[in-house]
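Here's the structure, in C-alpha cells; my notes come after.
Only a single protein chain was left out; the remaining protein chains are all shown in position.
Right after this comes chain A.
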Amino acid sequence: MAAAAVYGGFKGRKLGVEDAPELQLNRIRITLSSKNVKNLEKVCADLVKGAKDKQLRVKGPVRIPTKVLHITTRKSPCGEGTNTWDRFEFRIHKRVIDLISSPDVVKQITSITIEPGVEVEVTIADV
C-alpha cells in the first residue's frame, strides 16, 4: 500500500499528461512461457516492438531462469541387459514483459503476435 502511495504520486503526474485520451492506464505484466526458445524470443521481440511503436513504457523481456524437468528412464523395456538409462529433458522458458498502458492496446498487441506453443498470461493491475 505504501509503495502504491509512492507510485501514486508519480503516477498522478503521468496520468495528468495522458488524461486527454481518457484511457485508464494499468500496469500490465505479460508472462510468456514456452518450450521453444526460438518462438518465445520471437514473440517477445514482437511484443516489445509493438509496444515501443505505440510509445508505451516497456520493461524489456526479463528472462526467468529456465526450468528443466528431467525424466530418467531405463532404456530397456524389460529388465534384461546392461542398465542403460535415457535422460530426457523438458525445458520451460519464461519471459516477463511489463507495460504501462490501457488494456485495449495490449489486447491489440497480443492479438497480432500469436505463435503456436507460446503460453501468454496477462496480469492487469492498477497503475
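Note that a residue touches a chain if its C-beta (ideal position, glycine included) is under 8 Å from a C-beta of that chain, and two chains touch if they have at least 3 such contacts; residues count from 1.
Keep this in mind: contacts and distances are computed from a predicted model.
Not every chain of the complex appears here, and the one that does not is recorded in UniProt as "Low temperature viability protein", selected from "Serine palmitoyltransferase 1", "AP complex subunit beta", "Ribitol-5-phosphate transferase" or "Low temperature viability protein". Only one of A:64, A:92 or A:122 touches the chain withheld from this view, namely A:122.
On the side of chain A, the interface with the absent chain consists of residues 1-4, 7, 26-27, 102-104, 107, 110, 114, 116, 119-126, using the contact rule stated above.
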